[in-house]
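Shown here: the complex without one of its protein chains, the others still in place.
Showing subunit A:
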Amino acid sequence: MLQTQELQVNIGPQHPSTHGVFRMLVTVDGETVIDLKPVFGYLHRNHEQIAEANSYLQNMPYTDRLDYFNSMANNHAYAMAVERLAGIEVPERAEYIRVLMVELTRILNHASAVGFMINDMGAWQTPLAFGMREREKILDLFEMASGARLMCNYFRFGGVVRDLPPEFIPNLRELLRALPAYIDELERLLRDNEILLQRAIGIGILPPEVALSYGVSGPVLRGSGIPYDVRKAEPYSVYDRFDFDVPVGKVGDVYDRFLVRIEEMRQSKRIIEQVLEQLPDAKGGHINPKARQNVRPPVGDAYARIESPKGELGFYLVSDGSTRPYRYKVRAPSFINLTPLADMCRGYKVADIVVILGSIDIVMGEVDR
C-alpha cells in the first residue's frame, strides 16, 4: 500500500548554513516546502537587561556585539540616541567621520553578505573568498582609526574617540580606486553565471505589501520595490548634504536583493567620495570638547534610527535622571526582516530556504540580543 507522508525537518540550530544558532522547523512534501516556522532565541544574552544595569558609556562596546559585522553602524545609532537624550552637540567634522565609517561598514557588509549568499547556494567558498577580499582592506582602515578590526567601539557621545590618523586618507583613496573594479567583479559573479541566475531569479519573492505589513526594512524592502531609506526619509547626521540614489528592485526575489546590495555599494562609494571632498572644510574637531562621557541625561526618552546596512536600526532609551538608562530597547533590522521568512519560503524547494535566508542577510547576535 503506497502512502505519502509529510516530513518535518529541523534545520538548525546546529546547521552549516543558518548563519549562527537559528532553527527552522520545516514541513516538507518531498522536496517542496509546505510550511516553515523560524525558531530563535538560542543566542539570547540578556543584552537589553544588562544595558539597563550599565552606565551609558559602558553600553557603547556592547552595541558592537549586536551585529558584529557592522559595529560602526550600531555605535552610530546608539550614540545618536544618547545625544538626543542628553542634548549633546556633535561637531561637523565628527559627523563626517561618522558617515565615512558607516558607509565603509555598508560596503563590507554587503560584500560579505553577497559572498555568504553564494556560499549558501553551494559554491565551495571561492565566492566567499572574493567577498571577503576587499573587506580585509576596510578592516585595516578600521584598525588604523579605532585600533580594532571588528569590535571597533569608535564612537563617543559628541563625536568619535580619536581623529583619523594621517595615513588613513591616502589608504582610503587607494581603496576607492580599487573598489569599482571589485564591485563590478562581484556583480559579474552573479550576472554571468547561468546556475546562479537559475537559483536566484524568481526565488523567495516578497511582495511589497507583505514586506510593508511585516515592517521589513533595508535592502530586503528596497528589493521589493519600495524606495524607503532612512537616510532619505529622515536625513540624520549630514546625509542631507550628499547626492546619492536609493536603488530598488522590481520583483522582490533573491536576485533583486542581490542587485540592490551591489548598487548600494556603488552609492556608498559615491558618498565616501563626497565626504572626502567636504571633510577638509568641516568645522570643529573630532569630538565636542564640552561633551561629558559620563552622561546623566534629564528625565525623558529618545529614539534614534539610522539606515544600518541591514535595515532600519533604532535605539529607544528612557532616562530616569540617573547615569544608567531606565529602559534600553533595540529595534534590530535582522530580527524584523526575519519574520516574513515563512511567507517567502512556502512553495519553494528545500534548497531554496538557505538561499532565501542568505539573501535576507541576518546576524544572529542582533536577532536574539
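Assume a contact is a pair of C-beta atoms (placed from the backbone, for glycine too) under 8 Å apart; a residue touches a chain by one contact, two chains touch by 3 or more; residues count from 1.
Here is the rule we use: contacts and distances are computed from a predicted model.
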item: The complex's invisible chain, by UniProt name, from "Phenylacetate-CoA oxygenase subunit PaaC", "NADH-quinone oxidoreductase subunit H", "Pyrimidine operon attenuation protein/uracil phosphoribosyltransferase" or "Sugar ABC transporter permease"; value: "NADH-quinone oxidoreductase subunit H"
item: Candidate in contact with the missing chain, chosen from A:Asp64, A:Glu103, A:Glu187 or A:Asp352; value: A:Asp352
item: Residue of A:Gln58, A:Asn171 or A:Asn193 touching the missing chain in the full complex; value: A:Asn193
item: Residue among A:Val21, A:Ile50, A:Ala148 or A:Val251 that touches the chain left out of view; value: A:Val251
item: Hidden partner interface residues of subunit A, rising order; value: 7-10, 15-17, 28, 30-31, 118-127, 129, 133, 193, 195-196, 198-199, 201-202, 205, 207, 209-210, 251, 347, 349-354
